[in-house]
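Down below is the structure, laid out as structure tokens.
In this view, the complex is presented without one of its protein chains, the others remaining in place.
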Amino acid sequence: MNDMTPEREERSANLKGLGCSRKRVEDARFTQGKGNYVDDVKMPGMLHGDFVRSPYAHARVISINKDAALALDGVVAVLTAEDLAPLNLHWMPTLAGDKQMVLADGKVLFQGQEVAFVVARDRYVAADAVELVEVEYEELPVITDPFESLKSDVVLREDLAGQTTGPHGPRKHHNHIFTWEQGDVKATNQVLDNAEVVAEESMYYHRTHPCPLETCGCVASMDKVNGKLTLWGTFQAPHVVRTVASMLSGIEEHNIRVISPDIGGGFGNKVGVYPGYICSIVASIVTGVPVKWVEDRMENLMATAFARDYWMTGKIAATKEGKITGLHCQVTADHGGFDACADPTKFPAGFMNICTGSYDIPVAYLGVDGVYTNKAPGGVSYRCSFRVTEAVYFIERMIEVLAIELNMDAAELRRINFIKKEQFPYQSALGWEYDSGDYHTAWDKALKTVDYEGLRKEQAEQVAAFKRGETRTLMGIGLSFFTEIVGAGPVKNCDILGMGMFDSCEIRIHPTGSAVARLGTISQGQGHATTFAQILASEIGLSADSITIEEGDTDTAPYGLGTYGSRSTPVAGAAAAMAGRKIRAKAQMIAAYLLEVHDDDVEFDVDRFVVKGVPERFKTMKDIAYAAYNQAIPGLEPGLEAVSYYDPPNMTYPFGAYVCVMDIDVDTGVPEIRRFYALDDCGTRINPMIIEGQVHGGLTEALAVALGQEIAYDKMGNVKTATLMDFFLPTAWEVPNFETDHTVTPSPHHPIGAKGVGESPHVGGVPCFSNAVQDAFRPFGLRHTNMPHDHWRIWQTANDLGLHE
Amino acid sequence: MSDKMHIKLNVNGEDHEFLAEPRDLLIYTLREKLNITGPHVGCDTSHCGACTVTLNGKSVKSCTMFVAQANGAEITTIEGIGQPDALHVLQESFREHHGLQCGFCTPGMITRATKLLEEIPNPTEKEVRFGMAGNICRCTGYQNIVKSILAAASELNAAQEAAE
Partner (left out) sequence: MIPAAFDYYRPKDVEGVIALLQEHGDDARVLAGGHSLIPMMKLRMAEVPHLIDLQDIAALKGITIDQDTITIGAMVSQHELINHDGLSAAAPILREAALQIADPQVRYMGTVGGNIANGDPGNDMPGLMQCLDAQINLLGPDGSRTVAARDYYEAAYMTDREDDEILISVVFTAPVGGFAYEKQKRKIGDYATAAAAVQIAKVDGKVASASIAMTNLSDVPVWSQGAADELAGSVCETATLKAAVAAMLGDIDPTEDNRGPVAFKRHVAGIILTRAITRAWDRA
């Protein structure tokens, strides 16, 4: 039955299902300028909101005088914490179990913090009014260093004074948030104490920002006649926003409709709930007309969720031959003024405990301390599953450091420590069950493709030439092998604000054999409307071109937890497949009835059910769809619809092998990427074209982070990198072409074996770029240097190594 | 507030006349007054190019231009580059080669690319990368954008040759 005859192959190709590089259905509107982003939403009478923000990183707010602003023609309202307090909306809960000021309540904790919300006729008047709000501040001592913070007498969060326990356990100091420990510290220390070799290193993963090209914003519209609140916004998780909005406002959830229109990139920045959303809702409730708030780029970089800012110290134990015997990781996490991480509730440091990486490490320990400072709140996952970039960077740097300690080749060190194919499902020392993998095959393929041995030979020649004074360029070979953990996640241990992290799909087949499917996720560029239709096409035998995918409208889509952490394919994609199978099960009964045989006597064949052994007797899915609506079929309800809420049994674990070849100008610190090879294994591949696009994009964001992109503060807590002049977003000129490759190791527990890919290239790319820089200097004694590797820092490394003498 | 000015613009072949404050930024005039929402605001400081339009034959960033400066100008936005039943080759090519993801940069990107191909009808990859360096994309890593533009150039040149 499964022989691919040309005729079947043609029918299969017509479906444009799994594995097809189907062109995107989204593109028609985007290429014609007809996307509909939040700032395109325009409503009669709509007002504009704008924030008065703190110029100081830490200050007491002595007074706020709104008179001059209110006197300006066109200004409708100026909201402060005092106005929000009676509604109990001057503070809001964060996704991390902390709370955050919506508007400054007595003090400010970071530069750019929201102090007052001006509502005016248009954006010009609002901006003028912002200038007219007079705020008197009394400056307080500023702390921008988490280690200093833990020693300081200065209490940053006075609202928490005296609270020795937080949502994640005991607090050790008034500026301490939580301690999170995983693994066996005693056994790990024992291994370290008795190890033949221990490599130790401290590293800082600098603060950066997801910086999608579209900033965050919303339009709130309170319809007082019907009692309905509609909220359009840049929400990566619209359903959760609806629930939170209901809990905070007291408006019943059925009276709130949240719509995520087209989103201009998210990368984690649009997961959180921001003061602008709350203020817009309140302003619309107060004024009775729609209120729009869209932040500008400086506000986006200064005040909405940052990523990373992890201080990590590692100890890795091994035998003299290089077999790793234990790993110890201690992290100090700078969360800024409020802990506004977007992690599943029980994981205050996300999935940092994936930090044993792709290696069979028998014993390990991870300890993370969260700390308050006078910096912007956040700690979101920028193009990665929760803290996975930090974890992978950590282990991939520790491997390199261990290789130096052992005087071994870093590729070989990886190879001898990889989890073996036969060890899957693999239980990691820090508590995860890796679903599937074949690391050795991927690694060997990668090294062979790039001619790793040849590269090392060339590098050695280059070093010799450098030492002879014949060149000032060094060659770095960056390696990384990563294992991601995505697709949160099982409801038993993953939730956001109590909502289990399942996802959903609802399908309706129309009588003429086309369909609409709605999911609880929301695309921000990933192409869901294209790929989810492909999953369904293969499951239900209707062409992807006949299936409309809708997301992002909570009035129509089933509840879901949204799109981040590469969870759309692993969770909602699974829900789509499962819903498709429900459709198919009913279709089978209809087909059997139409063909006048027993249910078990028909079988699915690409786009039809056929009578077993009699392929010329069949009913296509189109026939079946029509029958579902126009015939009374005994024992069956009319119609053809299904819904699935999918609670994944486990996460999925995509992996990959990356190699970067870089040439570094020792004198100017300018790196040039000569070659980048990326092999990704994301299990079953739904749309190779889109996968490749995701890999290009993720690698480019990785390049940016590794080579210069940072949110930097001065000692006064001023943001030094608040515009795109200084916040590094590479252009086409700075980005190389990437070579992509793949292996396919399906997830055993996912209905179609898919694992998710959007974030892999970022997770694996950052250590690969960084390792390339560091590898170039390894022959001259470099052990580790922190990112970002911008020109001056690379130059500094060379200088510290005496290469400029 | 300063006095409003009488502004005339020709956008995508259509004349518009209205009163505006001189400080109104061209991008918001297009988006909010004329409902031409293809061009977007990405950075506010002329770095990202999401707001790119063609003004009197020049590629310009409309977030860094006052409507008063544009008074009297002829402007083309993404909306004027092709029509649903007659797309520009670049619009087809971006779709064909997956030259976009979230779509937010795409109108500015394609608008700039139309001008680039006027400046250099048969560009090399390097010339495309250099000529597009005023437009930031956060999603694609540019590889497929470059591919889209090079493919469009080939197609336009082939059509040109065929016509000659």
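Per-chain residue numbering starts at 1, and chain names A and B are given in the order in which the chains are listed.
Following the convention adopted for this analysis, a contact is a pair of C-beta atoms (placed from the backbone, for glycine too) under 8 Å apart; a residue touches a chain by one contact, two chains touch by 3 or more.
Computed from a predicted model, the values in this text were never measured in an experiment.
Of the chains displayed, those contacted by the omitted chain across the entire assembly are A, B. Residue in contact with the omitted chain (choice from A:D27, A:D128 or A:E214): A:D128. Here the missing chain is touched by one residue of B:L34, B:L116 or B:I145, and it is B:L116.
Residues touching the missing chain, restricted to chain B, are 1-3, 5, 21-23, 25, 44-47, 49, 52, 58-61, 64-66, 68-69, 71, 112, 116, 131-134 (touch as defined at the top). What chain A contributes to its contact with the hidden chain is residues 123-124, 126-128, 131, 296-298, 667-670, 708, 712, 720-721, 724-726, 728, 730-731, 733-734, 790-792, 795-796, 799, 804.
Methods note: only the chains that are shown with their structure count from here on.
Chain A and chain B, compared by their mean Cα positions, are separated by 30 Å. Contact residues of chain B toward chain A in the complex are 1, 21, 23-24, 28, 31-32, 35-45, 47-48, 50, 77-79, 82, 84, 87, 91, 94-96, 98, 100-107, 110, 128-130, 132-146. The residues of chain A lying in touch with chain B in their complex are 23-24, 26-35, 37, 39-40, 42, 73, 122-124, 211-215, 262-265, 267, 296-298, 524-527, 689-690, 692-694, 696-701, 723-725, 729, 731-733, 735, 737-738.
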